[in-house]
Structures are given as C-alpha cells and as structure tokens.
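Let me begin by handing over the structure; questions about it come next.
Shown here: the complex without one of its protein chains, the others still in place.
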Amino acid sequence: MTRRSGTAVLVAWLTLVWVGLWGSVTAANVLGGLAVALVLVRVLRPSPAGAPAVVSPPALLRFVLRFLVDLVVSSLQVARLAVGRRVELRSGIVSVQVPGASDTLLTVLADAITLTPGTLTVEVDASTATLYVHALDVGEGPEGVQRLRASLREQARAVVRAMGTAEARSHPTPLGRTGDRRREGQP
Amino acid sequence: MTAVFAVCFAGLAVAALLVLVRLLLGPSVPDRIVSLDTLLQVVVAGVAIAAARTRSGEFLAVLLAVSLLGFLGTVVVARFVERRGA
Partner (left out) sequence: MRDVLSAVLMLTGVALALVAALGLVRFPDVFSRMHAATKPSTLGLLLITVGAAVRMREGGDAVALLLVAAFQFVTGPVAAHMIGRAAYRSGAGAQAGLVVDELADVSAPPA
C-alpha cells in the first residue's frame, strides 16, 4: 500500500463510519461523509506509519480466520480457568522482537496477541520494535519461555505475511532465530 | 423470546454485580480501571439487548457514544496512573 492509497483507505473508512452513524445510505450522507473525511485527513494529516505496507489478501484472510479461531479458544480457556478450581499459574513477561515492523504492524500484532490464548501485550518499545507480552502460563523452566517466544514469533510472521512492509518481509529470518535482545547483545 | 431476554438481562445483572465486587476490592487503581471498563461493556451489552428487544434503534447513538467515551476515559486514567503511580 502506497502512502496515497493508505490515505484513500482511511477516507473510505471514515466515510463508511459516517454513513453507518447516520444509519442510511443516501446521496447526502455519502457526500457529507466524504467531505468530512477529506477535511479531517487534510487538517489532521495522520502520518502514514513508516514504510508502505504490502497487503497480501490471501495471507490477510488466513490471519483474520486464525485470529477469530484464537479468540474463541482464548475465551474458552479463560472460561475454564474462571469457573474451574484454582490452579497455580506460572505467569511471566516475555519479550519478542519484530525487526523492520512498522508502527501499524506492531499495533495489529499487539492487538492480536492480546486477544489470543494466554497472552497479553503490556508494553511496546517502538524504537527497537519489541513487544513485551504477559503470559498467563509460561510453563516449566527456560524451555517453556522458548516455546512461548517461538509461538509469538510465528504469530508475528503471520502478521508480516499478511501486511508487512517490504523491509519486514525481506528480513532473512523474519524475527531472527533468537529474538531475545539480551542474547543478541543489543542495547 | 421473552424468556431469552429475561435470562440475558439477569445474566448481565449478575455479571455487573461481580464486576462491582472487584471494583470495590481493588486493590490497585489499574484493577479498578479494568473493572470500570468491563462494567461499561456490560452496560453496552445491556443497551444492545434492549434495542434487540424493542427492535428500535433509538438508543444506538447512545451506545456508540458510550463505547467510544469509555475508551477515551480508560486511556486518560491509565496515562494518569502511569505518571502518578497507583
């Protein structure tokens, strides 16, 4: 998606919301919404977040379907924990890095992580493209943390495939092999 | 359908009471923000079901306003807590 088409999508979405709020599709509503959207985009100049995203419809569809399934699974999981007997949970906060991710991509990924089973984004460091994720249960020992990080990275890869920037796509191993900043010795 | 609506409203009422318990217990401010956020969702759910019962869209504008204002409130208070501490 180029900068121009990004703005076009935004205008279309704002117009859609406007028409939805009025509740009926009439010429006046559509034109009014279009006018308001254009004024808003012109006045507020929302900065297109970083490099243009490359949207891949099939990957996006797969991601959305996967996301809906995850949402159901995570709701059931929380339901079981809420209704069942108290279990000892080993919760923790794990970091995962997404090199080359734009702000938009990080936002979508953070949202997806929050709504999928057992994980919740608590902090985002946009400068290093790192998400800090709270997990209800990290499992036993360092292997558990590694497994968790691997599944988070898989999720990030799905988002990159669906709507990543060219840079994020071209990253040799989209999220590195070890993703853990301490291991990679970065500041 | 009458029974369905009765069950829905009763369920939401119980949910709201449970959320109130957490709101009163706290213990931290973030706990209370989470509770208020959830309480608002229960209210939005209630209005949506009420709209479904009467099949009229009178309160839907209220619904949209409430759900967006709720988000704004949550963000503002969260930022406040972040700076001032719980």
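Read from first to last, the chains carry the letters A and B; within each, the first residue is number 1.
By our rule, a residue touches a chain if its C-beta (ideal position, glycine included) is under 8 Å from a C-beta of that chain, and two chains touch if they have at least 3 such contacts.
None of these values were measured; they are calculated from a predicted model.
Visitor: In the whole complex, not just what's shown, which of A:L14, A:A37 or A:A110 touches the removed chain?
Guide: A:A110
Visitor: Which subunit B residues would touch the chain omitted from the figure, given the whole complex?
Guide: Subunit B touches the chain not shown through residues 1, 4, 7-8, 11-12, 14-19, 21-22, 28-31, 33-35, 37-38, 41-42, 44-45, 48-49, 51-52, 55-57, 60-61, 63-64, 67-68, 71, 74-75, 78-79, 81-82, 84-86.
Visitor: May I ask you to list the residues on subunit A that touch the chain which is not drawn?
Guide: Given the touch definition above, subunit A has residues 17, 20-24, 71-72, 74-75, 77-79, 81-83, 86, 89-95, 107, 110-111, 114-115, 117-118, 120-125, 132, 134, 136, 138, 145, 180, 182 touching the missing chain.
Methods note: only the chains that are shown with their structure count from here on.
Visitor: Determine the centre-to-centre distance between subunit A and subunit B, using the mean Cα coordinates as centres, and give it in whole Å.
Guide: Result: the chain centres lie 25 Å from each other.
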